[in-house]
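My questions all concern the structure below.
All protein chains of the complex are present and in place, except for one that has been dropped.
For subunit A:
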Amino acid sequence: MNSMFSRDRWDEILEALNANKFRTLLTAFGVFWGITILVLLLALTNGLKNGVTADFGDFATNSMFMWSQGTSKPYKGLPKGRYFNFKIDDVAALKTAVPNLKYVSPRNQLGGFNGANNVTRGTKTGAFEIYGDYPEYIKQQPMDILQGRFLSYSDINAKRKICVIGTGVLNSLYDKGEPVLGTYIKINGVNFMVVGSFKMSNSQGDEEQDANTIYMPFTTFSQAFNRGDTVGWMALTAQDHVSITTLKPQVFNIMKARHKVDPTDDRAIGHFDLSEQFGRVNGLFSILSFVGYFVGALVLMSGIIGISNIMLIVVKERTKEIGVRRALGASPWAIKSQILQESLMLTILAGMVGISFAAFIIWGMNILLDYYGPVDNFANPSVSMQVIFTALIILIVSGVLAGLIPANSATKMKPVDALRID
């Protein structure tokens, strides 16, 4: 008869809410505050997460690094404490034996932290990190190529003496505006042609180190710096549907077998499992957002109890009015649904204002962050649409919950008794 959303019903509700504006406002404030805190907590958690995960850079998270260490057990007549190197044919062996590995990149390095000057160009010199790499490496460590290109397989096969340089290298070896591509730099006395320059995508914190980096083909590196067929370490990335952590034992066993290492010798091969670390951080933030939801929901709940409370008072105050309405032919459901709708609307309106207010604060935070530059472990506080929808659903459910008890109490009294009240 009286549909939930007819204009008449809205008029009724607006009239009722308008009849006591100040109280309506105070009541709504509880929910407003609750939802604001809920959204802000989630946004801050998100900001923290963004900040911390940015430290992982863009490196493919389903990856691990693996290197050889001295053996700790004698095996097959070989003594313990024996040092061994991974070889270049280990890469092909791993790829065939473990098809779930997406990328296996052997790497070699020259120079490093606080290293001596190792690169010169004319009169300019600098100390940089030099890596021998395969073309896949850019898929594991995303970079933005600013000029020219990255390494290619024809570079690998032809052992071309070319290199790709970071922005830090570029700035210290070249004048502003000087052409870069096709020029030569001397690395440890060997000339290399520069074919490209890059910067790390979305890198944070270690930008300088990242950008003070030179990449050259792995094969060229081995030949130019006398590494033979040895591999310094490997960067392995698993296929998207498998975790690198589950592939680890298989990879280690193959490498141990190929290098005559006791299968139980866990110290012979060192590794760093990025996915495990990432998972740990992600887990931490799942807990943090759960805490955010939990605390926010609790604060919101006190707001909802406030609404419920006020609605009870409103019902009590309007007992006589409700009696009159029932004498005029209002069914119990008509009365109940109106009370429910009043509390629902109050909750949702207050909630929307709260969400907007929280969004405004988040916007302000982002402006401040932009203005004062990046802060450690905190970046881009934000909430997704999903969170907003979740908050809205929480609001709707809580609006109904808030109205339930008052709505029931509104029709509990017999009309004759309700009419008698003054």
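The working rule: a residue touches a chain if its C-beta (ideal position, glycine included) is under 8 Å from a C-beta of that chain, and two chains touch if they have at least 3 such contacts; residues count from 1.
Just so it is clear, contacts and distances are computed from a predicted model.
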Chain not displayed: protein name in its UniProt record ("Sulfite reductase", "Multicomponent Na+:H+ antiporter subunit A", "Phosphoribosylformylglycinamidine synthase subunit PurQ" or "Putative ABC transport system ATP-binding protein"): "Putative ABC transport system ATP-binding protein"
Which of A:V52, A:A334 or A:I361 contacts the chain that the document leaves out: A:A334
Residues belonging to subunit A that touch the chain removed from view: 1-2, 7-8, 15-16, 18-19, 320-321, 324-334, 411, 414-416, 419, 422
